[in-house]
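In this view, the complex is presented without one of its protein chains, the others remaining in place.
Right after this comes chain A.
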Amino acid sequence: MAYMQIKGIAKRYGTYEAVRGIDIDIAEREFVVIVGPSGCGKSTLLRMIAGLESISRGDLVIDGQRMNDVRPADRGIAMVFQSYALYPHKTVEQNMGFALKVAKTPKDEAARKIARAAEILQLGPLLKRLPKELSGGQRQRVAIGRAIVRNPKVFLFDEPLSNLDASLRLQMRIELAQLHRELQATMVYVTHDQIEAMTLADKIVVLRDGLVEQIGAPLEIYRRPANTFVAGFIGSPKMNLLKARVTATVAGQARVDAAGLVCDVAVDHLPVIGAEVTLGIRPEHLAAGPGAPVQVQASERLGGVTYAYARLPDGQSLTVQLDGEHDFAADGGLTVQPQPGRAHLFSGDSGLRL
């Protein structure tokens, strides 16, 4: 049985349902990232797990115990907030030790736990400082330290890196991954950043409008997105989603044509010839070469790679990842070909993977 079970959980505010019945099983020591756009209900779900929001419907089970009506402090969880929520009038040491003080932990044991957390997070020299005397990254570490000292069954992170600048975010991402390895703890992490999801997660849960769109390992979601929403959300730059028509089918494979871009795609459900479908192909799975003609509208040279923002003859937009040194023709003309076996096909009506 899963260590933590989210069973049909929903959250209703008046007539509006922010979370509409979500099921997730989380194994012990698993790092689960809940990802989705703003307003998809991911933070609400995390707050319900923490006990900061009541659960309107469904069950939350942690380590075999139903937690719906258990107060936050007794759920065996610790939470790292987006704003860090450090107690501004307490030192780093007092911030980390507060929960232990409330729980009347013996002083020497509390000191030992604080020292260990400080060692893991390299906070030793900062213990006597106030939060206002720390940098953003240091504050983030204190917030994590405050969670560590409680030795929780489950760590909850609510967009913990979104207030940091890009370089610090990368560094903290690496540190979080190391921390997970070191602590071997169960972690539930909410973010809108799909890069954080891809790099940190053992398992990604993609949410939209209060419902689960797909659950799976990062590469599984990247390689086999369940629908056009997941396909467009996971991966950077976004996957190209093109209107196409099925021109031929053989066993387990369909040939589609999107305004001249012809592609053979492996499918589980064969569409009928002539059906309107959505062809999904990531920019990194297109290459310059003999194939469909496109017109480049703009390009971004990042050094190692170049992104070409182009249009197909029928006006559909298409992003292509090219070699960093690629030379464009003076008239902006380019021909592209898809890498074999890398394209995806979705139903034109439901958007579901075929």
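Convention: a contact is a pair of C-beta atoms (placed from the backbone, for glycine too) under 8 Å apart; a residue touches a chain by one contact, two chains touch by 3 or more; residues count from 1.
As a convention for this text, contacts and distances are computed from a predicted model.
Of "phosphoenolpyruvate--glycerone phosphotransferase", "Ferrous iron transport protein B", "Copper chaperone NosL" or "ABC transporter permease subunit", only "ABC transporter permease subunit" is the UniProt protein name of the chain excluded from the display. The chain omitted from view is touched by exactly one of A:A27, A:A73 or A:A248, namely A:A73.
Note that of A:H89, A:K128, A:R181 or A:R301, the residue touching the chain absent from this view is A:H89. For the chain left out of this panel, the touching residue among A:Y3, A:F81 or A:F328 is A:F81. The residue touching the chain not shown here, chosen from A:L52, A:A287 or A:V305, is A:L52. Counting the whole complex, the residues of chain A in touch with the unshown chain are 50-52, 71-74, 77-79, 81, 83, 85-90, 98-99, 102-103, 146, 150.
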